[in-house]
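In what follows, a single structure is set out as structure tokens and then discussed.
Note that one protein chain is taken out, while the other chains of the complex remain in position.
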Amino acid sequence: MATALTILIDGLSYASWLFIVALGLTLVFGVLKILNIAHGSFYALGAYAAATFVGWFASMKFAPEWSLVAMLLAAVAVAVLVAPLTERGLMRFFYGRDEVLLVLVTYALFLVLEDVTKLLWGANPYYVSEPYAMFGNVEIGEQVYVGYDFMLMGLAVAVGLAVWWGLNRTRQGKIVLAVIHSEEVAASMGVNVSRVYMLAFGVGVFLAALGGAFTAPLISVQPGVSVGVIIVSFAVVIIGGLGSIEGAAIGALIVGLARSFAVHVMPQAELFSIYIVMALVLMVRPEGLFQRIQARKI
Amino acid sequence: MNPVADTPGAGGREVLLRASGIEKRFGAVVAASGLDVAVAAGERVSLIGSNGAGKTTFVNMITGYLKPDTGSIVLGGRDITRLDPRAITRLGVARSFQIPQLFPAMSVLENMLVALACHGQRLSFWRTARRADAVARADALLERFNLAEHRERRVAELPGGVRKLLDIAMALTAEPRLLLLDEPTSGVSAEEKFPMMEIVMRALGEERMTVLFVEHDMDIVARYADRVIAFYAGRIIADDAPAVALATDDVRRYVTGTLRPDAAPSQE
Partner (left out) sequence: MTPSSPPHAPRVASPTRGGLVSLAGVLLIVALVVAGAFMPKWLTFLLTMAASHGLVSLGIVLLMRGGVVSFGQGLVFAVGGYAAALAFNRLGFTDALGLAVAGGVAATVVAAPFAPLLSRYRGIFFAMLTLAMSMVAYGVLVKTSALGGSDGFNMGRPTLFGQALPDARAGHVLYGVTIAFAGVLALLARTYFDSTRGLVTQAVRENELRVEYLGGSVREAMSINFLLAAFAGGSGGALTVMSLGHIDPNFSYWTTSGEFVFVAILAGWQSVLAVFVASTLLEVVRSFSSLYFPNTWQLSLGVFLLLMIRFLPRGIGSLWVDRGAKGDRA
């Protein structure tokens, strides 16, 4: 029996981790003009790393609260290790090429990372349970909700504010905004675009891994998680508008709530509800709800 | 002087293109204001003016790339103001481009074959593009433009002057009633300009096709135009035979730069 509140909380919880991940995806597109299929793989790496770090902390007899730190460290570790390697070691050889070609490059990267995670962690699923239990349950009226979900919502808000503040209130952030707006003009004004690329890509990977790390307790971490995540993330950034921060938030909300509504009320629509919205947005307003780039249309 | 009624060189020929009351603004920028132009069949008209004066905007409105805010454009009695570029092309208007718009990875011959296919609507799912008759027609056109020697070369490898010629040659495949040339000699070296225009004008043949060409080189204008229309800030400031138009104060002041802007106006 699904009440409106259940649908809402379920939707918001789903939207929370989705927002964090999509934010990274849209940021990378905004700055580097790359629609990164491997973004889902970074999510998976974050989830796997979280499983490992949480396991380490547990085996070292740290208190359960430290598992949150473990997850955060996992995301940082993934970003620090993977982002420079990927951006400097692969992506930069294809900068300036056709945007669809870049998608294909990221598709190849996705294929590679699928097997890399299998080689590093094996094919069996991991379960990260400690953090989930930490937050207990919350009773609202007659329904019981999982505390972890509310923590996720808080995390999403915190991340959103942090990124917003970082972009709009710091000098480095404004430089990033300038590059998003017009790379040519920024470069001609002396901005080191190469460094902005590295920074943006690093933050993008971090956000994907963060989303993965903090979602790990909710899922079974196994090969293939990246596949579903990337496609939903695409839907979010298309709906919200490629390169738009607000768009990632609104898009995540729409997708989260649509999915939640479908799951509880109309299960037949669960899977395609998201993609119908994505297709409709592409047909009616391809720039997404928050126009950043013009759709290539005739 | 009434540009519409006293069209020099028309000699009583029918009006092919009539633009009336054209207005076009981009925000605060006036791209066209109060344009009234009538071009008779067979005229060779040069559009001159400094950058941003409104000549290219005018051309773009004729070809349908832009739509005027108010006013109408009539081609041979048919109102073309709101039509899209493809429809206007099919009504007999062709244009060349300031920066040649070609198919870079394809050969010169293939570029011509595409142009012929698009115009003639001889589109087939199975008949090969390199049919003997199509190739013969393409070769004939290339011959008229001195492009035959480049037949198999990829366009991306061609020098600028050759690309401009090909751009114009492709426009001509449509056998248009009205040909618009957008700065045909821009980017062409000084010693090549006249030979190039000779080739173009000769290729236009004896049909006395109606031609509007945007030009900055006044020697070219003086040599090849029957009539000059000068633009400044979206308005027409002169519309007359070249010798007359190029000598007017406004044209000297705002287009050719041979009269300093602050010099006192001479007697009208």
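Residue numbering begins at 1 within each chain, and the chains themselves are lettered A and B in the order written.
Methods note: a contact is a pair of C-beta atoms (placed from the backbone, for glycine too) under 8 Å apart; a residue touches a chain by one contact, two chains touch by 3 or more.
This is a predicted model, so every value here is computed, not measured.
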Chain not shown: contacting residue from B:Arg18, B:Lys55, B:Arg95 or B:Arg253: B:Arg95
Touching residue (missing chain; options A:Ala4, A:Met60 or A:Met283): A:Met283
Residue among A:Val112, A:Val144, A:Met189 or A:Val265 touching the omitted chain: A:Val112
Contact residue for the chain not shown (choose from B:Ala41, B:Val74, B:Met106 or B:Leu259): B:Met106
Touching residues on chain A - with respect to the absent chain: 35, 90, 93-94, 97-101, 103-105, 107-116, 118-119, 123, 227, 231, 234-235, 238, 242, 267-276, 278-279, 282-283, 286, 295-298
Chain B, residues in touch with the chain not shown (by the definition above): 63, 85-86, 89-90, 94-95, 101-106, 110, 113-115, 117-119, 121-132, 134-135, 139, 142-143, 146, 148-149, 151-152, 154, 156, 161, 170-171, 173-174, 192, 195-196, 199
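FYI, only the chains that are shown with their structure count from here on.
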Cα-centroid distance, chain A relative to chain B, in whole angstrom: 52
